[in-house]
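Missing here is one protein chain; the remaining ones are kept as they sit in the complex.
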Amino acid sequence: MDRRRINGPAGATQPPVFDDVVSQGAKTVSGRSRMPDASRKMYLKTGVTPSASGSAYLEMETSAKPGASGLKLSCSVHGPRALPRSAPFSPHIVLSTHIKYAPFATKQRRGYLRDPSERDLGIHLEAALRGAIIADRWPKSGVDIIISIVEGDQDRETSKSQGEEAWDMMNALAGCITVAAAALADAGIDCVDTVAGGVAALVQDGGADSTPTIVVDPIPSDHAKILAACCIAYLPTRDEVTNLWFRGDLPASDMDLYTHLVEKGILASRNANCVLTNCLMETIE
Amino acid sequence: MTTTAPTLAIPGQLLGPATRYQPGPGTHLHEAQLYSSLLGQVHTTAAARAPGPVKRLTKITPAPVPAELPTISVMPSSSAMASGGFQGDEGEGRSGGAKKREVLPEVGNVVLARVVRITPRQAVVVICVCGDTVLEAEWQGVIRVQDVRATEKDRVKVYESFRPGDIVRAEVISLGDQANYYLSTARNELGVVSAMSEAGNTMTPVSWKEFRDPETGVTELRKVAKPQ
């Protein structure tokens, strides 16, 4: 019980249960309408939080399916600023990342305290950005990168029933990396490159015996089954991967498949990088 | 590779080979090429380096190049107008206009700082302005008793030099410890530039060691900065 917030009734409340819940158990696959290598449209804008040192807002195209929304992310960067007095000396900038789903971001209401999956996302984001920032330009300083997931990717309820949260988290992370890169550039924090995030997945669209294919920027509801996916943070000019997050089940014998998946992940992140580059160029032109 | 440097750059953008330019602020060196590390305008300045710490000097491993090379740097543009969020709807412009990028105080910089508390050994200050740049962050500094004056150092008393709330002009002498920059006022033009009296009035300097409250006529001791 959190006394600093308004908690509502003492008794437990339940999210609405719908009358068609039975029929919903069977997954309806809408099918993918994009080419395997095409990412969804992305909207990116910097400077949305004027009181922050830097900020950016990212929105993924809302898919045509009603009820399923695209990702909406708001990122603010505070710093470089003085480290707390209790902090030890640091010759470089200390990065702290924070990702939080808004209470209304998903089908089920989220609490105000970060859960383990949100902490996980924050750690992946930190790793992805650490490889891009020139940390020793800012001794004795800290920078806070805060992302609010205003609206999550996908229909969270479907995901839960399918155990597909991990795939949604990957899409969210990819967006977080890209929006953070934009906000860092807006804040004027030195980076070696513009880092962007991308996801590729190995999907099986027709039955258990069909041949799996690799697609970029997957939407779980588009596919009958996702076998594996990876989220890549990639620096295009350096040709360097700063963070790789793989999840799924691939036979160890088939290294080619794994390499392919990573390559497509890089392609997805290149797609995102185009949007990022255009957005940044627009702000200075 | 004979193309000229771009006029605008985003982080990671190639600016030119290290054989042609020296790296300046906002750039970095990677495999004998210079790249931008910031979003902004590209500037090249001729060989003779501008004197004085105009902006933060970036510590870059100096490239083994002759000194005659022009310096290339990337300056963040005064941020574009903000208009926030949610696609397709009109936002309000950023009030206050141009936003300056944060800089770090460096050794040799002259800063303006506000005194927050004093002890017999030192005055603790918050650095507000570095050179001509207003800082967003609050960097803490200390003026130790031995750094207040250049002469008669052993007779300096901190409480006769500064009071909380004073605005002090000082020079950065060391990056200091984990929390503090070390500052000095041991020059004529350094010291308190603005002070309030105990009665709450802004005082005027009357000598090298005194301010006077124009309303009450009472004088208070300070390490006064010689008006410029």
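We call the chains A and B, going by the order they appear; numbering starts again at 1 in every chain.
The criterion applied here is as follows: contacts are C-beta pairs under 8 Å (C-beta built on N, C-alpha and C of every residue); 3 or more make two chains touch, one makes a residue touch a chain.
To be clear about the criterion, contacts and distances are computed from a predicted model.
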Among "ferroxidase", "Coatomer subunit alpha", "Ribosomal RNA-processing protein 43" or "Multifunctional methyltransferase subunit TRM112-like B", the UniProt name of the subunit that does not appear here: "Ribosomal RNA-processing protein 43"
Residue of B:V134, B:A150 or B:V218 touching the missing chain in the full complex: B:V134
Residue of A:T106, A:S141, A:T194 or A:S269 in touch with the missing chain, whole complex considered: A:T106
For chain B, the residues touching the chain missing from this view: 82, 84-86, 89-92, 94-96, 112, 114, 128-129, 132, 134-136, 167, 193-194, 199-205, 227-228
Chain A, residues in touch with the chain not shown (by the definition above): 4-20, 48-53, 55, 62, 67-69, 74, 76-78, 81, 98, 100, 102-107, 109, 112, 144, 146, 148, 150-152, 156
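By definition in this document, only the chains that are shown with their structure count from here on.
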Complex contact set, residues of chain B against chain A: 8, 10-14, 26, 28, 30, 35, 37-41, 58-59, 76-77, 79-87, 91, 94-96, 99, 101-102, 104, 136-140, 175, 177-179
Residues on chain A engaged by chain B in the complex (per definition of touch): 43, 45-50, 53, 55, 57, 59, 74, 79-83, 85, 87-90, 132, 134, 136-141, 185-188, 190-194, 235-238, 277, 280-285
